[in-house]
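Heads up: the structure comes next, in structure tokens.
All protein chains but one are shown at their positions in the complex.
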Amino acid sequence: VTGGPAPAGVGVLGATGYAGAELVRLLSGHPGARLAAAGSRSNAGRTMSRVFPSMPAAGLVLDDDPDRPEAWLDRGVQVVFTALPHGAFAPRARAWLDAGLRVIDLSADFRLRGAGEFLERHGVDHPDPGLLQRAVYGLTEWCGPEIDAAPLVANPGCYATAVLLGLLPAIHAGWGSSEPIIVNAISGVSGAGRSPSLSTHFAECDGSVAPYRVGEEHPHLAEILQAMGRVGESAPGPVIFNPHLAPMSRGILASMAFRLGRPVDSGRARELYAARYAGSPFVRVLDEGALPETRHVRGSNRCDLAVRTAAGGSVLMVFAAIDNLIKGAAGQAVQNFNRMMGWPEETALPLAGWSCA
Amino acid sequence: VTGGPAPAGVGVLGATGYAGAELVRLLSGHPGARLAAAGSRSNAGRTMSRVFPSMPAAGLVLDDDPDRPEAWLDRGVQVVFTALPHGAFAPRARAWLDAGLRVIDLSADFRLRGAGEFLERHGVDHPDPGLLQRAVYGLTEWCGPEIDAAPLVANPGCYATAVLLGLLPAIHAGWGSSEPIIVNAISGVSGAGRSPSLSTHFAECDGSVAPYRVGEEHPHLAEILQAMGRVGESAPGPVIFNPHLAPMSRGILASMAFRLGRPVDSGRARELYAARYAGSPFVRVLDEGALPETRHVRGSNRCDLAVRTAAGGSVLMVFAAIDNLIKGAAGQAVQNFNRMMGWPEETALPLAGWSCA
Amino acid sequence: VTGGPAPAGVGVLGATGYAGAELVRLLSGHPGARLAAAGSRSNAGRTMSRVFPSMPAAGLVLDDDPDRPEAWLDRGVQVVFTALPHGAFAPRARAWLDAGLRVIDLSADFRLRGAGEFLERHGVDHPDPGLLQRAVYGLTEWCGPEIDAAPLVANPGCYATAVLLGLLPAIHAGWGSSEPIIVNAISGVSGAGRSPSLSTHFAECDGSVAPYRVGEEHPHLAEILQAMGRVGESAPGPVIFNPHLAPMSRGILASMAFRLGRPVDSGRARELYAARYAGSPFVRVLDEGALPETRHVRGSNRCDLAVRTAAGGSVLMVFAAIDNLIKGAAGQAVQNFNRMMGWPEETALPLAGWSCA
Partner (left out) sequence: VTGGPAPAGVGVLGATGYAGAELVRLLSGHPGARLAAAGSRSNAGRTMSRVFPSMPAAGLVLDDDPDRPEAWLDRGVQVVFTALPHGAFAPRARAWLDAGLRVIDLSADFRLRGAGEFLERHGVDHPDPGLLQRAVYGLTEWCGPEIDAAPLVANPGCYATAVLLGLLPAIHAGWGSSEPIIVNAISGVSGAGRSPSLSTHFAECDGSVAPYRVGEEHPHLAEILQAMGRVGESAPGPVIFNPHLAPMSRGILASMAFRLGRPVDSGRARELYAARYAGSPFVRVLDEGALPETRHVRGSNRCDLAVRTAAGGSVLMVFAAIDNLIKGAAGQAVQNFNRMMGWPEETALPLAGWSCA
């Protein structure tokens, strides 16, 4: 890999969560990034390799997550990835943007466009509503051109990524009806983060599958509805979103089904999807009969999709699989970074997954 | 535990699959059963405890699965549980029934009532269609009285058990509409049986979730539709059934959603279900806000159910969890045995699950 | 099950940890126990079935763990099982014993006989050293007669149970040498308790095996050495104890090897063990060539043992498997309760494990 723009100094806030650590790992192999700083409230003063012994070369000493960007600017940081708990970065964002830094935020802080929606969804006022309109939603395959010049990218949630890549082609084509769109999704436990809790305790999760925050409760639903509204010509039916936890660390499998406005056969549905994603290196529409499995995208930035119809062509079924920490978080963030910095979208992102877990 | 009818001699055909082994384990602790014979094509001549070292007291020597019942009658077998691969018992069933044995069959051989349906679903003619009408479907909570005197009980499939316990109260109440019923289900790998294959190889399943035979492909769908047709007043909409495999050994979690004919609030939905199952010791309708998890029914014969509505009461959501090898197979078979023999339905069946996997 | 002594009122302190919950589950099915009270600091005021939805019949309301026994005596408690964090019960023990209650303590508080050893091992003075001599070590197969009349039983640690059942026959026979005894043990994660921590976080444990507190660091080592010293004629060599964590919830597999004082062939070693445990319903010495697996003892109170020699008979190898929460905790406690109350040792304890996890 030669040529390309000069390497940019990058920093990672919240480097010791799973998304943060994957960012450090991916950026360490990026020809266009020089990891100049990393922050972690809980591990300040330690090296990254101390916290993650899996990364022996990551000798960088972790800062406390700084409130202001000056020290990081001095170290040459030009782009900052923020992987903080939801709500932690929004109050500081303006300072970082005003200093000329470009920001790729992996939290939910800037994903909704309206302050009202934010209040309704999160129960508190947004700390800096004026920034919401400046943020570009970072679903690369649908928002790519807007991302190129964006100062602030709101990286999509992991569930939202899988669901939207699966639903948007049909919604964009106006295939929906007023009937409900039923979305079931199954996630690995790393999606709940790295802070210990009873619900992520090994002996509680092991050998068990469970739904949680079903129906209209999960925060990603607002993000899904907003993105659907932007591409669809008419209001789709209600979306029922049922997330489930499965006993694995990584991966999301989303299974979607809804009544079509008029019958479509499976071949035509596949064609629509294949055409829509023909230029997208990280979305693969599977051959007829094949179905996605999370192991096939493990460690990869890919989203695998299958689409077909049932009940005489009246119901569309879409299945999507991603690695929640890669395409659902750190990988998509790097994909957006690549667009922002003028690198080919695939740079430093794995296309192949592992042969086994 | 005293009183009760005299112990009956029982036999298990196909004792070394998972369902067969669970039958042996449960029947060994049953005051009304004396395990007189067990058969296994693949392990004939060995003791059960040699094949399953987990059962040190099971010194019974395994027969080759006999074609005719004479030898087992000589040993005092009165009731036979058949846990053979689908299609293996049907050609022999008449001989066993004619000999006066009562049969609880855990395969799909006698679950469908019509020979035409059987041909369509399984691609071969039923070997003895005249028996189909004599078989009673063994979904205990819905077919109990018919089971009491049945000579031949067709024990339901594991998926069908979870889905039907979840859907039937609403269908029976006429709450359905012509819109599709979307059923997603997640199963542990033991549901695929004990014969090794690439799809059940540890390193292929580990850390991965995958859909399979989705839409209208899975054989349990015919069984589900037939049972719905029997309780419902009008034809329900099409059923889309998407089974998934998760990296765990036991458990099924079914998540169901469909458009209601007219709006219902969550409280009323819960009441309907609670009333319907008030007398069923093994179905628990969870309190408002709670959701079932497969770990809570692990090792138990229970089905845990949650029911609520969404989208302004227009969509019913039902969640069901069972242990696929207990309530979904061996446990429900023993529950049917209890009814057939005049024992309390709960006899020798665990109500509590384990504190952890 | 008829006859037997009248049921005794029992209570469980620390009922919402894994060992406590397994105690509640096992005691609920015990003909000689009436669960009259249960305590839990973290869940006082809730029902047991609320905290463990797997136990729908456990409607008992949890007390705050009481400091004094009066209220529990009023409810008819005669025997109390304490499954509290180490150090929590010792300061209160005298009050409970003086009130005439018999105590089976599952913590490490009373396992060491000497106050000096306790100080050295735990770094603090024992709160009531006078009680140490009154406590009887509860390794049922070796200390049974002492347990029968004991007011206070110190239930062994899970690792110590597996290791001692495996080593004591050889040590007792004087087969040891002055060379080191190397013990490697692999435990499921439930052994670390139910309090969330990073080291028991699902995404940290999943797919990984790791040693911890190796060599001479683990607290169970003192307990192992003390018990070896009591049965052995001469001091054995140093014991190197290497515990490991594996990605499973339950089970301990201990693999032990050491130089024999003089050569022994495998057959003779097996005979020694088989003879020693001939009257022990819960210890099974496996046939030649077989090796224990934790899945075979899952859910059972058994310990499976294999013994053989290598290197020309000069090295003894012993392998032991238990379910850490049953034989390694709650099951052995009930086994001791059975002895103390005059019930057959097997009462209410499962001999068979499950056909699959």
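Note that the chains take the letters A, B and C in the order they are written out, and that residue 1 is the start of every chain.
As a working rule, a residue touches a chain if its C-beta (ideal position, glycine included) is under 8 Å from a C-beta of that chain, and two chains touch if they have at least 3 such contacts.
As the structure is a prediction and not an experimental result, all values here were calculated from the model.
Touching the chain that is not shown, out of B:M48, B:V79, B:A160 or B:V189: B:V189 (per the contact rule at the top). Although one chain is not shown, part of chain B still touches it, namely residues 18, 188-190, 194, 196-198, 200-203, 205-207, 247-249, 357.
One chain is missing from the display, and on chain A it is touched by residues 1-2, 18, 21-22, 25, 28, 52-58, 190, 206-207, 249-250, 284, 286, 290, 293, 295-300, 302, 304, 325, 351-357.
Not every partner is drawn; the one left out touches chain C at residues 179-180, 182, 184, 186, 188, 203-204, 206-212, 214-216, 238, 240, 242, 244, 246-251, 253, 255, 257, 259, 291-295, 298, 308, 310-312, 314-315, 317, 319, 356-357.
To be clear about the criterion, only the chains that are shown with their structure count from here on.
Chain nearest the geometric middle of the protein is B, using mean C-alpha positions. The greatest centre-to-centre gap from chain C, using C-alpha centroids, is found for A.
The greatest number of inter-chain C-beta pairs in contact is found between A-B. Measuring from the averaged C-alpha position of chain A to that of chain C gives a distance of 46 Å. Centres computed as Cα averages put chain B at a distance of 36 Å from chain C. Counting partner chains per residue, chain B shows two or more touched chains at residues 206-207, 249-250, 293, 295, 298, 356-357.
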